[in-house]
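Only one protein chain is missing; all other protein chains are in place.
Just so it is clear, A, B and C label the chains in written order, and each chain counts residues from 1 on its own.
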Amino acid sequence: MEADMKNLKYGMVGGSFDSYIGDIHRQAARMDNLAELKAGNFSRNLEKSRKTAEIWGVEPDRVYGSWSEMAEKEALREDGIDFVSIVTPNDSHYEIAKCFLEHGIPVICDKPVTSHSRQAEELLKISQDKSLPFAVTYGYTGYPIIRQAREMIEAGTIGELLYVRVRHAEDWVISSVDPESKEELPWRFHPEKVGAALCMGDIGTHAEQLLEQFTGLHIHRLLAMLGTWPKRVLPLETNGTVLLDLGDGIQGELWASQIAIGKTCSPGIFVIGSKGSLEWTHETPSILRYTPLNAPTQLLEAGRSYTSEDSQSLCRVSAAHNEGFLEAFGNIYRNFCEDLLAKKYHIPGKRLPYPTIRDGYRGMKFIEACVESSKKGNVWINLE
Amino acid sequence: MEADMKNLKYGMVGGSFDSYIGDIHRQAARMDNLAELKAGNFSRNLEKSRKTAEIWGVEPDRVYGSWSEMAEKEALREDGIDFVSIVTPNDSHYEIAKCFLEHGIPVICDKPVTSHSRQAEELLKISQDKSLPFAVTYGYTGYPIIRQAREMIEAGTIGELLYVRVRHAEDWVISSVDPESKEELPWRFHPEKVGAALCMGDIGTHAEQLLEQFTGLHIHRLLAMLGTWPKRVLPLETNGTVLLDLGDGIQGELWASQIAIGKTCSPGIFVIGSKGSLEWTHETPSILRYTPLNAPTQLLEAGRSYTSEDSQSLCRVSAAHNEGFLEAFGNIYRNFCEDLLAKKYHIPGKRLPYPTIRDGYRGMKFIEACVESSKKGNVWINLE
Amino acid sequence: MEADMKNLKYGMVGGSFDSYIGDIHRQAARMDNLAELKAGNFSRNLEKSRKTAEIWGVEPDRVYGSWSEMAEKEALREDGIDFVSIVTPNDSHYEIAKCFLEHGIPVICDKPVTSHSRQAEELLKISQDKSLPFAVTYGYTGYPIIRQAREMIEAGTIGELLYVRVRHAEDWVISSVDPESKEELPWRFHPEKVGAALCMGDIGTHAEQLLEQFTGLHIHRLLAMLGTWPKRVLPLETNGTVLLDLGDGIQGELWASQIAIGKTCSPGIFVIGSKGSLEWTHETPSILRYTPLNAPTQLLEAGRSYTSEDSQSLCRVSAAHNEGFLEAFGNIYRNFCEDLLAKKYHIPGKRLPYPTIRDGYRGMKFIEACVESSKKGNVWINLE
Partner (left out) sequence: MEADMKNLKYGMVGGSFDSYIGDIHRQAARMDNLAELKAGNFSRNLEKSRKTAEIWGVEPDRVYGSWSEMAEKEALREDGIDFVSIVTPNDSHYEIAKCFLEHGIPVICDKPVTSHSRQAEELLKISQDKSLPFAVTYGYTGYPIIRQAREMIEAGTIGELLYVRVRHAEDWVISSVDPESKEELPWRFHPEKVGAALCMGDIGTHAEQLLEQFTGLHIHRLLAMLGTWPKRVLPLETNGTVLLDLGDGIQGELWASQIAIGKTCSPGIFVIGSKGSLEWTHETPSILRYTPLNAPTQLLEAGRSYTSEDSQSLCRVSAAHNEGFLEAFGNIYRNFCEDLLAKKYHIPGKRLPYPTIRDGYRGMKFIEACVESSKKGNVWINLE
């Protein structure tokens, strides 16, 4: 790490000291010393916002009472923030991101990036028009071995792609919702807050993005079957099975479940090509299973010398020392920051990719198509 | 094993000494000394038939030139066969089975049991009318731990069933078909011989049966997406993804693939209930993963004292000494033979179940529904 | 399988119909139709012996009242047995085997082959002097992938051998002995019946043999630490850790345990060479883990086309259809029978190896060395 590289300043909207996701983003952001937290509107509660600033060493005069004030004032400062990190609830992402973009400030935002695809489309357009980088933190895609997989696929190692299975399964809803409860549900289960198809917005979109980053394929059409459990209580779908048309005759299936008892946090993907297959599962996030046609399965391990340079560059500890979700998340920040730094200092050369507002937009289209397909009785819906 | 129990005699149609499946059946049949091979029409080639008889100790006068002759003559003998095992290619099952049933001889037959569901339906009717047991050798369902799973589900251990994923994946087709070959394909790839949807007839029906035996559920409706690879060469579908409606709002997904590089022989199932989940995979066929809601996953091992009596009774070696496909197959024969013996000797009491012609019939309906759904553009097809 | 090959006849001593091990041997013996059970002294109880004969189709006139009578009479018959299978308790093996050898009859015998190494040495000498094959049924070594491993090692695939770890762990003793019980222990725990170091005689010798068959190495010296649990009850060691000197500077470790809760039946081996390593474990008996230096680990699967011809020849069902302990045991019988057939019919060519009385002898030396080392305070004991 070069000393003179450490010069990005960022602000954050949301992420009060007592929130979970705020710390994840802050840990991720500083993991490579590429960005320092310098401003914030961490909470609507100014007291909380100030306390967060104190913990994280943000100067009091850069703690703002509103995100619009922050966008305005930071844009005017000589030493203003180089980007903003948005970690508020989903339904506020759009307005906030739009405001910062309009003030010329690049954005990194949690997923799902907006409440509707047309909002995401608008953000995409603004970021393109203004050439402002916009990252969306699909954290699972940051694992180094996923880069390895993508490079192998691009190099033709497994031949022509034929079929893909991808999933994100967890047990969060079924573990925490009492099916007999008569009490008010927390806001996370209110359709007006989170949209329909909780399973798709929360985690299906992770699976969809994993599919895209791992393989480079896009979903052309889909046919979704959604289900709700526990039925008597929840107003939202918590399990969905989706048939995929990935173009060129490539078929696939996507499963997103929040009732998958026994699968605490289990994104995963299996890709069949004409010359081999690749398989990855979050339970062993540094291992890529590669089976060449008619040959033994190989277990590729992140960080080893036989993996690609780019993949190795995403590792922070020695091979097999285990890197987890924080480090994967950190790689989204790293690649985003290096892109910003390259732009700021006119550094030429290739940068590693990260999920952008274009991916965020496709994610929204995916969620909406699932809901539409399910409502119409499980019919094919075009995404493009 | 009681000495006086050893008194079933059986004949075989097909299964020449140089065939693979014949030996599997013969090994399975004698594994518990419940049945002795006493007659056969092992091949159209009489020489081969005689040689097979010699190897397996069948008296020359009970080697027949045709299966119809065998059915007729054995039915007349005082010491005639107690059942016939049919291991010929699929498209001849129907005629042969019908003939033996009509001569009053119970049948055990390889799967898929016929070429069309109406043939299976007819066989079902005859076997019912004549009260003749008719087994279909869905071998994977014979693993002892699958009985354990079924009993746990019936006892309500995982609560109300919510969602099921089941599969059979192998790489047989993609490993053995040269996508560039100009030569004539072997008969196994001729649609007129094996019907459409090779993946469903060959192995999808194993997955469907695994679902039924494991959970006790039936498929009410399905929506299938089939695919063919290698496209330039094969006239038959080799990969299929199927959405399932299992009644009472229970959804599911079934995947059958013969192009699954990296999965040599991988049937498997995952069942989510309101209070827990169960998972089984053929790679570790003696292990059942059971996860109670909000508790650690448990690994139940076939043969251990904490498994059910019925499940233990299906084990032949000490726990963890590994029992494989032959032993599982042997359990289909065992349960079928014990049913026949109970009938023959009027022994009262419960017998362990085995897949019957009713299951074989449902399997045919399943295959046909997959083909129809796919042809009609992936629409729901009722099975019942 | 050639029809005219089916011509070995064998007898059995021990293995009454109500014994466990008798059936294992009989199943194994007939698995390839190479040998037919024709004579027996299955029990001291003649009634039981006759009942066993009836079940297994042995003619009444070849059921003998004693093994010495059987040896004598069978040796005189024109159609006398080609070999005898000895499955009595350990302490009677020596006398019985000696008697049959002296009557010119080859032997296949359960392990440990005798009670003392000098008995085994004597049997070895007789079998050599008379050129009589003598197999010892170390069943685990019959798994096809173990042959694959041995061939890879012999071909230098993992280079010069450096270090080996081998084990057999099970929980049998700790699961079945009540540490508070005041009752008489079953005979299996009486030192005078089974010798000292139960863990070594019962299962350590399996690990020792696995080491030899897998690697081709022999133990030159060892240093053993034995332990007894539950201490208050058992008069015998049930857990042992052994340092190994395997010659040429190769070191190793062997662990045998009958108190290994969580390891129901877990033989396993890990071999490090200068260019790679090999690992096998009984939990997935068809998989060989091969890691070349600085390259991904490969999972070799028994029966696949990339494994050796000899290894493939030991498989009976398609790859990944799971073959278990019975089939592995059957391979010991198969290789032994093919050796006998080659001798009988003067068929030239290489035969696949099987564990012989020489291995049985080394096994006894191993057990005795463990006991001696432990008694002397954990010092090195030479085996050769």
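Throughout what follows, contacts are C-beta pairs under 8 Å (C-beta built on N, C-alpha and C of every residue); 3 or more make two chains touch, one makes a residue touch a chain.
Just so it is clear, the model here is predicted, and its values are computed rather than measured.
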Contact with the hidden chain (one of C:V13, C:A71, C:V166 or C:I259): C:I259
Checked against the full complex, the residue among C:S19, C:S68 or C:S175 that touches the missing chain is C:S175
Given that one chain is not shown, which residue among A:T157, A:S266 or A:S308 touches it? A:S266
Mind listing the chain C residues that contact the chain we can't see here? 158, 162-163, 165, 171, 174-175, 179, 223, 225, 227, 229-231, 239, 241, 243, 249, 251, 253, 255, 257, 259-262, 270, 272-274, 276-277, 279, 289, 291-294, 297, 377-378, 380
Suppose we count only contacts with the excluded chain; which residues of chain B make the list? 290, 294-301, 304-306
On chain A, what residues meet the omitted chain? 1, 3, 6, 17, 20, 23-24, 27, 30-31, 33, 36, 51-52, 54-57, 170, 264-266, 282-285, 301, 304, 316-327
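Here, only the chains that are shown with their structure count from here on.
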Shared interface numbering between chain C and chain A [over half = same, under half = different]: same
Taking the mean of the CA coordinates per chain, how far is chain A from chain B in Å? 44
Note the residues in chain B that touch 2 or more other chains, in rising order. none
